[in-house]
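Structure below; questions to follow.
Shown here: the complex without one of its protein chains, the others still in place.
On to chain A.
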Amino acid sequence: MDLETLLSYRWSAMTPEFIILGVVAVLSLLDLFLPRSFNRKLLGWLSFASIIAALITVFTLIGDTPVSILYDTFRLDSFAIAFKILLLIGAALAMLLAISYEPEEKLEEYRGEFYYLFLTALLGVMVMSSSGDLITLFVGLELLSISSYILVGMRKNYLPSNESAMKYVINGAIATAITLFGMSYVYGISGTTNIKEMAAALGAIDQQQHLFLLALAFLMIVVGLAFKISAVPFHMWAPDVYEGAPLPVTAFLSVVSKTAGFIIIIRIFIGVFFQVPDLSGNNSLILSLQNYLAVIAGATMLIGNIVALRQSNIKRMLAYSSIAHAGYLLVAVTAFSPFMIETLWFYLGAYLFMTLGVFAIIQVAAWKAKKVQINEFAGLYRSSPFLAVSLAILFLSLAGIPGTSGFIGKLNIFMGALSTEPTHYILASLLIATTVISYIYYFRVLAAVFFRQPQQETKISFSPPAVIVISLCVAVTVILGVFPNIAFDFLHGNFLSFNDFIQ
């Protein structure tokens, strides 16, 4: 590659990534050379500003023709832009939580790296959402994973944090290995790592053995990626990590990291496997493997919701609830309806706001009191009606009650499962049935918050960034629930139906 070709690329497509990368570099140097007395929180605000700047540049990129640079390893299509918007909003809100995060044993020494590791993780996800090649996809995945391993263990003198980091690393490594193993088969059969070329090579397969091998590779990739989205069978890390990791990290993992998992799934599914014909040659391979996906989705919903019933620790409960939500999202992936990407985008967006709002509330409410048990939230309505009502709205949304974005999202998934052929009756019914189960644990918390008396009066101190996060999340949840077309018009108007995806 000579300089001329290098300069001829439309590097502007990578502006958001460059902004993040630049700030990471600056931050790591600043953290190293600034005196100890310097308030590292300012670095947090700098990272926040860089995320916002990246978000704005992403918005300016909307409407461009799809860009593909560096031999197709980096592509900016409407899919990438749409999901980068979600990722950056999620990261920005999580960063606000990180800025106001004060664990009891203090974070001063590590505060700087706390912030820029968030950014490197974010960079990894952004590269993933734009990659047109398995190599960049995997590099992005690893960048995200390794940054988050460190982030989980950030509270170095807090035992549960160490434990959860260990579990996260081991589980994550196994899962990544499985994914990579699956990818290696795909590479072996197609002889390329480029997603577009791969699709063309695999589309021409006529040997049955190869198809079986591909199906196996497909399942391995799915199973490996189940780790990122915290789906069965790789969901076990979620409760431990949610409990032990610093709260902003948990929020980041449950939102940004989960979105990343779905991004990579869609990229590989639609980009590669959708193009492969099945044994009969009439259908796509994905359609004939739907049943396996359905089993994963069903098991995830069931396990997530049922185990959540038995949790007394609110973070563990939220972990299982997030597993359940991964199950709902997998229903959309399984159904593979024509509006699957819109559905996933909307649900992930809705989920982002409700989850981050809940975590912000927990961070504020549990500020000094180290509250983690559900019954310790009793009487929250007394000590802070604002937090209690916000929590109620966000929980109603998580439970999928009409009037909130969670309902619209579930309605979309449900519609997708019922409107396709073959119709996924069992999966759709399971979605509804497990939703009813989820009422029990969400409303049990609300019952404690509203109906019971507080055990002891605690003063709640609000930090402005967390309050901003809570208010924003509640507002978006309600607005998208009442006027969902704001989001859908935005999608339909700017991205059509993501049909530049595989061009």
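Criterion: a residue touches a chain if its C-beta (ideal position, glycine included) is under 8 Å from a C-beta of that chain, and two chains touch if they have at least 3 such contacts; residues count from 1.
We take it that contacts and distances are computed from a predicted model.
Within the choices "RNA polymerase, sigma subunit, ECF family", "ABC-2 type transport system permease protein", "NADH-quinone oxidoreductase subunit M" or "4Fe-4S dicluster domain-containing protein", the name that UniProt assigns to the complex's undisplayed chain is "NADH-quinone oxidoreductase subunit M". Which of A:290, A:334 or A:412 touches the hidden chain is settled by the complete complex: it is A:412. Checked against the full complex, the one of A:42, A:216 or A:440 touching the unshown chain is A:440. Among A:181, A:386, A:462 or A:488, only A:488 touches the chain left out of the display.
Per the touch definition above, the residue from A:69, A:276, A:428 or A:472 contacting the chain not shown is A:428. Interface with the hidden chain, as seen from chain A, comprises residues 338-339, 342, 396, 401-403, 407-408, 411-412, 414-416, 418-419, 423, 428-429, 432-433, 435-436, 439-440, 443-444, 447, 450-451, 484-485, 488, 491-492, 496-497, 499.
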